[in-house]
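Below you will find the structure I want to go over with you.
Just one protein chain is left out here, and the rest sit where they should.
Chain nomenclature is as follows: A and B, assigned in order of appearance, with residue numbering initiated at 1 for each chain independently.
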Amino acid sequence: MMTSKNWLGFVKTRFNQYAVYLFLVLILLLAQLYSPTYLQLTHMMGVLRLASFMGMAAIGQTIAILSGGIDLSIPYTISFSYILAAQYMAKTNANIPQAILACAILALLVGVVNGAGVCLLRIPAFIMTLGVGTVVRGAYMIWTKGTPKGYTAPLINDIANRSLGPVPYIVLVWLVLGTVAMIMLKCTPYGRKIYAVGSNARAARFSGINTRAILFSVYILSAVAACITGFFLIGYTGESYLDAGSSYDTAVIAAVIIGGTSIQGGKGSYLGSAAGSIIMVVFTDFLQIIRMSAGLRQVGQGVLILLLIMMYARESKVRL
Amino acid sequence: MPNKRIRVPRLRGADYTYRYFHQWFIVVFMVLAITVMCLASSSFRSAYNLGNLMNTCFPLILAALGQFLVILTAGIDLSVGSMLTLGNCLSVYIMTRIPTVPGLLLALAATVVCGLVCGAVNGLFIAKFRLPAIIVTIATAAVFQGTALVLLPDPGGSIVPALKTFLKWKAFGLIPVTFFLTVLAIVLILLLTNRTPLGRALRAVGGNESAAFGSGIKVARVKFTAYVLSALLAALAGLYLSARTSSGDPNIGSSYTIYSISATVVGGTMMTGAVGQAYGTACGAVIIFLINNILNMLDVSAFYQYAIQGAVLIFALMVGSLETRRERA
Partner (left out) sequence: MSECILQMEHITKYFTGVTALDDVNLSCRKGKIHVLAGENGAGKSTILKILAGVYPPDKGTIRLRGKEVRFSSPLDAQKAGIAMVFQELTQINELTIFENVFLGSEPRRAGLIDRAKQMELLQRCMDKYDLQLNPATIVDRLSVGQKQLAEILKTLVRDPEILILDEPTSALTKEEVEILFRIMRRLADEGKAVIFISHRMEEMFRIGDEVTIFKDGQFVDHCAVSELTTDSLIRKMIGRTLQDVFPPHCAQPGGETILEVKGYKLSESALPVDFQVKKGEIIGIAGLAGHGQTEFINSLSGLYRSHGGSITLNGRAMHISSSSAAVKNGIALVPSDRKQEGLMLFQSIRNNIAIGSIDRRKRLGFLVDNRAERKTVEEYRQLLKIKMAAPAQPAVELSGGNQQKVVLAKELAIQPALILFDEPTKGIDVGSKREFYYIMRDLADHGVAVILYSSDLMEVIGLSDKVLVMYENNVTAQLVGAEITEENIMRHAMGISKKREGSRHAE
């Protein structure tokens, strides 16, 4: 039954889901206006290349937010895995397996500690992950003694920088990972349970879902996604340096919000976050094109997030 | 009716422990730590170093006190560090361009106004529009930090000498003015949280928001005030830092957010709000500083600071979580 009151609600719910695509089109047009070659294929592929990294990081954040939490340790995990990958690859393809192993161990450690704090100790997710993130930062500072060494292996460098025809390899990697994430979230029982826990953890428990196990695994997945991002990021830049992941904190959250995933959890999709990642890359790019200073760019990002939550988060003021 | 002398009730026994155990523990721990340090290291106990301790702790104590007020309401302010940076850069910006006493006064006024306005922005989004505090303050942190960068893209600038002179003054040549300022700040916040209706309301909102609302407390107004005060204190801390370093630095506040939260949690305030004391938070701040100080003196690289401070925060959170479990049992 669609009364006139429901119609507005109908638009509002649909808004969250589809607005991101509208914004994507708008911002691309806007960029095109300023820089007439923006929409050219080669340029867009470059944009997509950058968006791949943000998109991979967004996989973890999307899952964490969908489950009703948040992961603020992602930028630090990215930085550390970046350093580890560079160090263990040391310019040699044969070392890739050991680099992967190192990153996997990092992902497991970070994920387990985050999960333990949030699930077992009931510490609010944001502060737990923030604390863990700080420890991770300290850890890689100590690990590298301030001067990270290492270099990407040629294969990873190629993946991050070369293309298959017009399409960069890294975009294909993102495509695969993103598809896996989307299938996992939308098509598996596990994914359904994540949505359930994010929607109403109490009802999920009453329905027989092991909420503790779900939450624990969510933070492990988030750390894994962050490590994958760092691993390929070193391929892109080549040389190792500190704090490589620092630009992936607010921007990734913004990408997830703009993609329509609700901050309260239980609603959203990775497809939206993927589109949101592209938007954020274009947005940051755009701010540089119009020659905004670094400071103003940061202000812009902050204002963007504020506008976004005003638009997106106002709708679920539930009156039970 | 018999003429009974009315005595204000004092907490005793288990009630006293419930509220003050953690506070006492922290105060004693801090005193012990300082004592041990003084005994163990001659360089530590030099008057210079102790005065330095006070001077360096002061901004952190201010920032932590502001965060404390917000966490009391079961909220969180992740923009503290950026607000401090903005206070620092704004004041230096003005003082560099107007290097006279009127310039100093203008910088003072501007910093205060800036703190109030920024806090009001936080308060508006969180208290009025009821948006989640985590995201709002992450966003405003970016806005404040960015503004600071715009004002002062690189470290530098200068301050009005009069400010420095004031802050260098020492009572008896020994006790720096910051000591008195610290005591003043702690006493004010202590009075606020324990003796005023607002303070009672802050704790009530953190403890049980609907019960507070049912008692007639204007919850939105209370939360709004908490965020305004937090920003104000952070801005003042930034102003102080500009005096101390005689310059501005757009990176100065980066670790203050997490340190302010750590100080508050270490000082005995739970993330769930309602409990905690101002002096506990201040001692927590001192302990945080001491950890860094000790690491410096042991010639441990600065990198360990991050890891250890993060571990301290997690440890304090763990203790807090277990404490609440125990009480609910």
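Note that in this section a contact is a pair of C-beta atoms (placed from the backbone, for glycine too) under 8 Å apart; a residue touches a chain by one contact, two chains touch by 3 or more.
Treat the numbers as computed from the prediction; the structure is a model and nothing was measured.
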**Report entry** Selected from A:S199, A:S222 or A:Q301 as touching the chain missing from the view
**Finding:** A:S199
Query raised in the report: So which of B:T165, B:S215, B:N251 or B:N296 would be touching the chain we can't see?
Result: B:S215
Query - Residue ranges of chain A at the interface with the undisplayed chain - result: 1, 6, 13, 183, 187-189, 192-193, 195-196, 199-200, 202-210, 266-267, 316, 318, 320
Requested in this report: Kindly note down the residues of chain B that lie in touch with the hidden chain.
Outcome: 4, 6-12, 14-15, 18-19, 191, 195-197, 200-201, 203-204, 206-208, 211-212, 214-217, 274-275, 327
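Here, only the chains that are shown with their structure count from here on.
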Query raised in the report: What whole-Å value do you get for the distance between chain A and chain B if each is reduced to the mean of its CA atoms?
Result: 32
Query - Of chain A, residues touching chain B in the complex - result: 70, 113, 117, 121-124, 126-128, 130-139, 141-142, 145-146, 249-250, 253, 257, 263-264, 293-303, 305-306, 309-310, 313-314, 317
Query - List of chain B residues in touch with chain A within their complex - result: 76, 125, 129-132, 134-136, 138-151, 153, 250, 258, 261, 271, 301-311, 313-314, 317-318, 321-322
